[in-house]
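Quick notes on the structure that follows.
Just one protein chain is left out here, and the rest sit where they should.
Right after this comes subunit A.
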Amino acid sequence: MFNRDRWKEILEVLTTNWFRTVLTAFGVFWGIMILIILLAAGKGLENGVKSDFGGLATNTMSMWANRTTIPYEGLPKDRRYSFKLEDVQAINENIPNLRHVSPRNQLGGYRGTNNVIRGLRTGAYNVYGDYPEIIEQQPMTVSSGRFINQGDIAEARKVAVIGNGVRNELYSMGEEVLGTYIKIQGVNFMVIGTYKNNSSRQGEEGEKKIYIPFTSFAQAFNTANRVGWITITAEDQTPITDLKMDIINLMKKRHKVHPEDRRAIGYNDIYEEFSRVDRLFAALELIAYFVGTLVLLSGIIGVSNIMLIVVKERTKEIGIRRALGEGPWSIKKQILMESIFLTIISGMLGIVAGTLFIYGVNALIAANGPVDMFTNPSVNLGVVTIALSILVIAGLLAGYIPAQSAIKVKPIEALRTE
């Protein structure tokens, strides 16, 4: 393999007709470049869409109580009910493999009225009564101060963590936020921290929320042990989609909801949504490989074609070599190596060109600001490795038929050709 004379000969053969070699190489170059660019574009789209989830714990569902729609056990339909704190405990005790079960209550909402006052300024915000684990399920960056902790829950402290959007509206520029008070529906809360959103989807709107301890919420706004909704995250190895029905059935039993009542409990399964997105991108990647490989294939057929011509041209020479005692396997190896060498060199140039192209696109995006749904198109080492192995196999395939035809001709016949 690492034989100086063999390599010398490969170069001699490939350089005798420069123009032809370059044209042939271009087919493979183009194919692999298209493959790389397609894969990178797919990755960019995937990165763009997934960044919308903003590090959200994806193995998560939330559920809430609606009105019942079927009468059950003597209870009428259209009955209102709500989840209780005890339900959280019951879920924890009965359903295995859960990581976090967080109850939540909420004030305000879509087009809510002004509910928060600070001095002369007012605003309408979502106010959540939450447990500290919520930050693991819906990650946010605490930009100053701290988030709610267990102490706040235990002592029902009247403290609040506000979003930067809230701060911008209720405070002047540069004004100290921590330690000040805001009035939420007439109850004073001390601000102990501010947060920044991780997800790009909601923008400023996502930072117009206020988090207060669940227990303080219950005390201040008189919700007792009622729970507005429950957010449940399962351990990584168990998809929440598999546990979903168990949890809902448990809730139906505890609240005397008819087992067939589909609308009594509302839920939102992020895992399912996320895996749909995942499947979409797996399909996109498959298409990229398919199209790229087909383009590459036409390049490979070109190489194979040229190798056939080269073999034809060298029939006499091959005859001489065989008369001098070169074994058929050695001749075959020579042709195969020429073909692999040609595909690999042109393929690597294609990879480099594709990578440079992506680099250029990245630089453009960086210079002109973010593009919707398209972030950081890239190819990883794995893809390059796959591309290289495709090339080696391709080179082998391209050289196989020519190599076979090179040794098929008998030496005397080869010697007779002019």
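Going forward, a contact is a pair of C-beta atoms (placed from the backbone, for glycine too) under 8 Å apart; a residue touches a chain by one contact, two chains touch by 3 or more; residues count from 1.
One rule holds for everything that comes next: contacts and distances are computed from a predicted model.
Peer 1: Can you pick, from "Na(+)/H(+) antiporter subunit B", "Heme exporter protein B", "ABC transporter ATP-binding protein" or "Sarcosine oxidase subunit beta", the UniProt protein name of the chain not displayed?
Peer 2: From the choices "Na(+)/H(+) antiporter subunit B", "Heme exporter protein B", "ABC transporter ATP-binding protein" or "Sarcosine oxidase subunit beta", the unshown chain carries the UniProt name "ABC transporter ATP-binding protein".
Peer 1: Of A:Gly174, A:Gly325 or A:Gly369, which sits in contact with the chain we cannot see?
Peer 2: That would be A:Gly325, which touches the missing chain.
Peer 1: For review purposes, identify every residue of subunit A that touches the missing chain, sorted by number.
Peer 2: Spelled out for subunit A, the touching residues are 4-5, 12, 16, 316-317, 320-330, 407, 410-412, 415.
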